[in-house]
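Below is one structure, written out as structure tokens, with a few remarks after it.
One protein chain omitted, others in place.
Going by the order they are written in, the chains are A and B; count residues from 1 in each one.
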Amino acid sequence: MPTLTLREIALRLRCRLEGDGEIEIRGVAGIEQAQAGDLTFLANPKYHSKLRTTSASAVIVSDDQPAEGIGAALLRSRHPYLAFAQAVDLLVPQTPRPRGIDPTSAVAPDAVIGPDVAIGAFAIVGAGATVGARTTIYPHAVVGPGARLGDDCTLHAHASVREGVVIGNRVVVQDGAVIGSDGFGFVKQDDGSHLKIPQRAGVTIEDDVEIGANTTIDRPAVGETRIGAGTKIDNLVQVAHGVSIGRRVLLAAQAGIAGSSVLEDDVVLAGQVGIAGHLRIGRGVVATAQSGVPNSVPPGELISGYPAIANREWLKSSAVFRQLPTLKKRVADLEQRIAELEEKLAAWQTSTRQ
Amino acid sequence: MPTLTLREIALRLRCRLEGDGEIEIRGVAGIEQAQAGDLTFLANPKYHSKLRTTSASAVIVSDDQPAEGIGAALLRSRHPYLAFAQAVDLLVPQTPRPRGIDPTSAVAPDAVIGPDVAIGAFAIVGAGATVGARTTIYPHAVVGPGARLGDDCTLHAHASVREGVVIGNRVVVQDGAVIGSDGFGFVKQDDGSHLKIPQRAGVTIEDDVEIGANTTIDRPAVGETRIGAGTKIDNLVQVAHGVSIGRRVLLAAQAGIAGSSVLEDDVVLAGQVGIAGHLRIGRGVVATAQSGVPNSVPPGELISGYPAIANREWLKSSAVFRQLPTLKKRVADLEQRIAELEEKLAAWQTSTRQ
Partner (left out) sequence: MPTLTLREIALRLRCRLEGDGEIEIRGVAGIEQAQAGDLTFLANPKYHSKLRTTSASAVIVSDDQPAEGIGAALLRSRHPYLAFAQAVDLLVPQTPRPRGIDPTSAVAPDAVIGPDVAIGAFAIVGAGATVGARTTIYPHAVVGPGARLGDDCTLHAHASVREGVVIGNRVVVQDGAVIGSDGFGFVKQDDGSHLKIPQRAGVTIEDDVEIGANTTIDRPAVGETRIGAGTKIDNLVQVAHGVSIGRRVLLAAQAGIAGSSVLEDDVVLAGQVGIAGHLRIGRGVVATAQSGVPNSVPPGELISGYPAIANREWLKSSAVFRQLPTLKKRVADLEQRIAELEEKLAAWQTSTRQ
């Protein structure tokens, strides 16, 4: 592991140094696990108090973080989280990317392979496929016939890029992800059986997309499935046929988007969210974990629950949900009290009439 | 891409032609994306108004669709969606299926391989396995020892068919799907540890089943896991050990079925639905997206929510859920009003008694 002085790190991360610049930093660690010689970072505001107890030699903090009580040296940044990302890149060694084309790989004679491409053992590049410069294909990844990968992409082991799929530059596909599997499209026939609608149209993955492990992205019958530039998709996510996802969208693990829905730019789906088919989710919409979205959502909304509603309303309703047994009892009490009142009043009315 | 006149297409799709039969049709497209030369289809009733604005040269519509205002030629069908499926098959070229047995594949000497089977690079057919006529095994698919595949099946890349699994005819398995992994069966021992119950029984997939990408179907300890004929399973679905699924069932993406449950014929689970273990879901039951089903369900029900209840009731309760803060306030108001009434009445009672 490389060792750098804190002063050097501050320089490279463009942080303002407070404390001893000569400290040797060996690694980056979480605020609780960090030891002497480690640089750390306040990832979660919950752990704010840990700034005072961490054993780290240095901490990346925001410009306005009060220094009192913190024993470690400080690296101040306008973007502490960004500085942390850079620190990891600087201090944590990377497994070197493989080089060359493994003799056991199967590259079609007519495939077009760019300069400095790495292709691992048993990986396949199909007939007529294109692989851009400096792209890395790990062992056991399959690039189907006619598929196109751009420059500087990474396909991890067991990834399937099916026939004709088009992938831009700097796209990362984690292990076991499937791009271009057949959409789930069937027609119910008179006898109750389901006839397959041939799913032969394409999938386009734009630049700088990341696709998580074992995530699946289907091709449609007509049109295309598209993932916009800079979108990041976590593991085990389902993107159905004909879905169109905008730029810089974040899809957390196990989210699912049904057929033909549109997610505009900057949408965020937390874990296990489900989006029904044929919807439009407006720009910047955020759906909290496990939300189920049965209707289109205008831009900018923060939504929760199933069926998903405005988060603020959902929080209030959820709070009352817990009190429902009490609320029900209160209603029953009211019914009893009002019955008594009615009775009393009736009796009295009778008595005063007499 | 083939070009056909609209008249020829009408003939092949058994549609009634209204308009210029000489139009050359080059492709099939969605109603919004279609250009001149395209045939399109009204996939979603939401888009009904788009019939008038589409640039498509022709549209497949139902027999009773009013023609007024539609500029495109019409192909009338009793089953427009079926005709659309056939149109895709007719007009969108298919990547040709691979042929022959790739020299890099590993086929066991005692495996029985039918006529016209295709086996891709690095694919494996284990000892004693059987592969039926015209079945296509894509690169990197693994057929375990003793497994049996019928005729005209397709195993896509990275599919795992484990030892002894039995698969019928015309079954399609998408990339990365796993059939026959060990069921999740453990016994808690006195020391709190979990002893594995050996999962050694079989999985049977009947004819005309489709299994989605990265879906998992487990084998049980005893008995079998069975998927009935004509059932279609989407991506990332979990079918646990000993589950029995009937015929023509539809399981949308990310649905999960716990151990030993039975789904009768024609059940439909929408996306992310969960079925608990040891249940019976009656014929034709439909569970809407994200439903959680903790109890058996009689045939024909439409269910929703968690715990799942009749969809009609769930819709009503969900509507009230959103109003819960208001409802709570109304109850509080009532309590105050009734307290005032009670007080007033008591005071009055006292005063009139005097």
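We take it that a residue touches a chain if its C-beta (ideal position, glycine included) is under 8 Å from a C-beta of that chain, and two chains touch if they have at least 3 such contacts.
Owing to the predicted nature of the structure, the values given are computational and were not obtained by experimental measurement.
Here one chain is not drawn; of B:P80, B:P98, B:G150 or B:G274, the residue touching it is B:G274. Across A:I23, A:V166 or A:A252, the residue that sits in touch with the chain not pictured is A:A252. Looking at B:S57, B:T154, B:Q174 or B:Q254, the residue that reaches the missing chain in the full complex is B:Q254. From the options B:I137, B:V172, B:L236 or B:A270, the residue with contact to the chain not on display is B:L236. Although one chain is not drawn, its touching partners on chain A can still be listed: residues 27-30, 33, 43-44, 46, 79, 81-82, 84-85, 88-89, 92-95, 104, 121-122, 138-140, 156-158, 172, 174-176, 208, 210, 212-214, 230, 232, 234-236, 248, 250, 252-254, 266, 271-272, 289-290, 305, 318, 321-325, 327-328, 331, 334-335, 338, 341-342, 345, 349, 352.
Residues 106, 122, 124, 140, 142, 144-146, 158, 160, 162-164, 176, 178, 181-182, 184-187, 189-190, 192-198, 200-201, 214, 216, 218, 221-223, 236, 238, 240, 242, 254, 256, 258, 260, 272, 274, 276, 278, 290, 292, 294, 306-307, 309, 313, 316-317, 319-321, 323-324, 327, 330-331, 334, 337-338, 341, 344-345, 348, 352 of chain B touch the missing chain (whole complex, contact as defined above).
Everything below uses one rule, namely that only the chains that are shown with their structure count from here on.
Copies chain A and chain B of the same sequence differ by a rotation of 120 degrees once their CA atoms are superposed, given in steps of 5. If you average the CA atoms of chain A and of chain B, the two centres end up 24 Å from each other.
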